[in-house]
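Removed from the display is one protein chain of the complex; every other protein chain stays in position.
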Amino acid sequence: MTGRAAADRLSRRRVRRVKERSIEVVLFLPASVSVVTTIGIVVILFSESFSFFREVSLADFLTDTQWTPLFADAHYGILPLLSGTLVTSGIALLVAIPLGTLIAIYLSEFAPFTVREIGKPFLELLGGIPTIVYGYFALLFVTPLLQVFFPSLPGFNMLSAGLVMGIMIVPYISSLSEDAMRAVPMNLREGSYAMGATRFQTAWRVVTPAAFSGIAAAYILGISRAVGETMIVAIAAGMQPDLTWNPAEPAATITSYIVQVALGDLPHGSLGYQTIFAAGLTLAFITLLFNVMGHVLRKRFRQAY
Amino acid sequence: MVSIASVREPASRAVTEPARKAEARGLSFYYGGFQALKNVTMPLFEKKVTALIGPSGCGKSTFLRCFNRMHDLYPGNRYEGEILLHPDAANLLAPEVDPIEVRMRISMVFQKPNPFPKSIYENVAYGLRVRGAGRRSVLDDKVEEALRNAALWDEVKDRLHGLAFNLSGGQQQRLCIARALATEPEILLFDEPTSALDPIATASIERLIDELKSRVTILVVTHNMQQAARVSDYTAYMYLGELIEFGVTDTIFIKPRHKQTEDYITGRFG
Partner (left out) sequence: MSASTHVVRLRALIAAHKRWDRVFAVVGLLALMTGVLTFVALFVDMAIDGAARVSLEFFTSFPSRRPAQAGVLSAWVGSVLVMIVTAATAVPLGVAAGVYLEEYAPRNWMTDLIEINVTNLAGVPSIIYGLLALGLFVYQFGLGQSILTAGLTLALLILPVVIVATRESIRAIPGMIREGAYALGATKWQTTADHILPYATPGIMTGVIIGMARAIGETAPIITIGALTFIAFLPPAPVTAEPPFISFEWLWSPFTVLPIQMFNWTSRPEAAFHENAAAAGLVLVVMTLAMNAVAIYLRYRMRKTIKW
């Protein structure tokens, strides 16, 4: 090989290297968008909340029992919003956890092939319905239906919203739980059957306990989803903040409050405007807590199998 | 191809053959369209250890799993022929016979130890609970007896309520044996019980099998010929779904009757 050809080869190689490196950098930037987004969320929520907390003390925020930031006699206690969130989420989980777990056990251990092939996509579709549609359903179908049985039920109430939210969350819980159960190796099931156990005994006494941390992760992610839900409660539970634990009453959640303010016209930088960021920060903390718990549990489950 | 060896050799039968616990008669098995077992006829002698050997894919595990109807768990499988359980001469494979009932009389230990995600105590008690035994004192006694018979009691008696997962591989396998013994089965099936274990654990399991045969009839599948020679009283050699030869272990290993058996044993193939 002549010196000329070798030099050519080497310079082409250098160009190729530069090109490859620059492609890598170009691809790195979009990947870092996720980090930037998180930083953005943190910065925005904290900076606006910081301005808020300069006016309102943290103690007031956490203990005042009224949330009336837009009244002349303004109160800034987050408790009413928290109670609304808690009650609606609680009802939702009371529906979603039993239903979702039952469906998961059924699909994983009992259902014949055709039922599973039809049932699973169906559940997936159920999870894909826009929440605004669920909200409409809650306000204009479920509430009137409930009023047939409970005539004193107000048009806006937490019960309807909670029930419909529960149905919305069922696909999340059932599909994650089912994945956890199917990951349990057949070896374990055979061990149970070899002892003379029936299908139900095997599913209940061996498979479900074995899949437990995966199932718990599913529950926790369901909780996170319920707490963050907005439109169903905004439409069906009314948007009146009220510190009450009675599901047959209207109330506002952290999320529906933010929507209510956004629908109005609050000048940028006013205290009222900043309240939504304080509320959002509270929500972010709560969901972050649950997401981390769910993630840790799911990782521990994956390691076991 | 090769004639199926029959144990009914006129010369030796009347004198040496012990009581039969079970026997397969003309057993064939199909995975869907594929025939995995071809007309197998073989006895299983009471309170003896019988080993099944043969190269991969010869059907030995398939044969073993017929005894406790494990194949029923998966769709598309079909049995032909009989497995008779003595003394009532009931055919285990009859469609009207409930597989669950069969599994309550015949237990199995698997290749990879599969303790349940429960405590050591609850693992052993599982079979008893499935059979409706409820009272704590009764369970305690049976669990202890099973663990003693599996040579595990001394090692775990102080942590009966600890998780079974925390035991070593060999201990887990002995736990699975205890679990299988707790229900006092008539036959104990072993599906390559030591292939996932280290040599020391393997030796302890082999010792255990030797002790257990005084209590229960044992059928062991193994791909390790030396293990078969060490552990069993009778050996069956299978190839491609057929039973090639069956006989007293010493005879099979020292002077097999069929060339195929000899080829396998001397390592010419498989």
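As written, the chains take the letters A and B, and residue 1 is the first residue of each chain.
Here is the rule we go by: contacts are C-beta pairs under 8 Å (C-beta built on N, C-alpha and C of every residue); 3 or more make two chains touch, one makes a residue touch a chain.
Since this is a predicted model, take the numbers as computed values, not measurements.
Contact with the omitted chain, checked across A:Val56, A:Leu82, A:Ile105 or A:Ala252, is made by A:Ile105. For the chain left out of this panel, the touching residue among B:Gly33, B:Pro95, B:Gly132 or B:Pro199 is B:Gly132.
Although one chain is hidden here, its contacts on chain A can still be listed: residues 16, 19-20, 23-24, 26-35, 37-38, 40-41, 44-45, 47-48, 99, 102-103, 105-107, 110-111, 115, 119, 121-126, 128-137, 139-141, 167, 170-171, 196-201, 203, 221, 224, 227-231, 234-235, 255, 258-259, 262-263, 268, 276-277, 280, 283-284, 287-288, 291, 294-295. Touching the omitted chain from chain B are residues 85, 87-88, 98, 100-101, 104-105, 130-132, 186.
In this section, only the chains that are shown with their structure count from here on.
Residues of chain B that touch chain A in their complex: 68, 70, 73, 100-101, 103-104, 107-108, 110, 112, 114-118, 126-127, 130-131, 176, 179-180, 183. The residues of chain A lying in touch with chain B in their complex are 185, 187-188, 190-198, 201, 205-206, 209-210, 212.
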